[in-house]
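Shown here: the complex without one of its protein chains, the others still in place.
What follows is subunit A.
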Amino acid sequence: MTRFASIFAATAMLSITAPVAAQSMQGMNMPGMSMPAKKKPAAKPAAKAKRPAKARLSPAKRKMPAKHSAAPMAGMKGMEGMDHSSMPGMDMSGSSPQPAQGAHQDMQSMPGMQMPANGQPAAQGAQQPMAGMQSMPGMTMPADQHGSQVMPGMSGMATMPGMTMPGMQQTGTALAAGNAPAPAPPMDHYADRQFAPAEMAKARHDMMVDSGGKPFSQVLFNLAEYQARQGRDGYRWDGEAWFGGDINRVWLKSEGEGGFREGVESAEVQALYSRAVGPYFNLQAGVRHDFQPSPNRTYATVGFEGLSPYMFEVEGALFLSTKGDLLGRLEGYYDQRITQRLILQPRVELNLAAQDVPENRLGAGLTDAEIGLRLRYELRRQFAPYVGVSYVAQTGRTADFTRAEGKDPSTTSFVAGVRIWF
């Protein structure tokens, strides 16, 4: 590339003084330009130029980490093997075997040729080669915004039938953009001049609310199921409801279970304020109240829920009771699509306690864990009956409390229910 560039520079008449060109052509990609010279000279120098070019990269207009500035070169490397024969309509008639002349001529035979890109001068790829480019009339290469790595539109050139069409001038879209400042936004609304401003203000407000500002709500029961287990069949639910916009929402959560003979064993409701804190996660804070087991408890809650990498729906929360007890919970599930409508959902829930809470028969540490596997069929997205199996095991001192009551600290249930939302 270095060699190539100097050849350009030598042949070029106008090349010397070109701050503008140097600026507006950064980021463009030499190997592409070498196409008229046919393949061989194009590929090799491009690869070689990698190092020296990198060294010249310093005078960046914008702060840019080193790894970025190297990008243009990497791009060139990618271009190496470019198949020039696949460019129909590219006029190569004037090409001579000598790279220098040939190149120049061919460039001229492409008036109006143009590599559009983003205007902001950014990375400083190949400044030196640019100098040579200047001798090509109408060839404007506005820099790619990010100093990018690729000659934008190179791929398109392969299919540019109009490349040598007559009537193509070095004007219009072939010209580089200047850097005039943007005007300040006006303070008024133009339609206020033609219609009653009050009426327009209302219409404007409605239009804005209508364009991204409307709230939504959803009620979702991920679990609503019958649990068949030895001796004491029961039921279980785990659901949530929310109302609000994209960022701020009010969130209600409820989960619990019971037996058909014993009645409700546990039941909790959380009322939360939820705020989107990233593309995938919501932070949530509020209160939780346990109606069962007794004595019932109220907690302050802070937690999160969202979509983790690898597409796991995860949820976690800390609960601080009015008695000062600290509990925690982690939940996660994954929807494995077997077909478009048949979905297997492995689910894990861990409950934790920072201390013993004898009144609620909880021991410090991991109090219980649930592993579930549910297979649902989405008749509609909103309505999916399922069957599955759920294994819940209490551990440590919590298990001891349960045993002391004469109950089994671990339970396996076969479940059947429906995942439903509306």
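Assorted remarks:
Just so it is clear, a contact is a pair of C-beta atoms (placed from the backbone, for glycine too) under 8 Å apart; a residue touches a chain by one contact, two chains touch by 3 or more; residues count from 1.
Note that contacts and distances are computed from a predicted model.
Of the names listed as "NADH-quinone oxidoreductase subunit J", "ABC transporter ATP-binding protein", "Electron transfer flavoprotein subunit beta" or "Copper oxidase", the one that matches the UniProt record for the absent chain is "Copper oxidase".
Check A:176, A:320 or A:371 against the missing chain and you find that the one touching it is A:176.
Residue in contact with the omitted chain (choice from A:212, A:263, A:295 or A:406): A:212.
Hidden from this view is one chain, which touches subunit A at 31-32, 54, 65-68, 70-71, 73-75, 77-83, 85-86, 111-120, 138, 142, 145-146, 148-163, 165, 167-187, 189-191, 194-196, 199-200, 202-213, 216, 218, 246-247, 276-280, 307-311, 336-341, 344, 379-381, 421.
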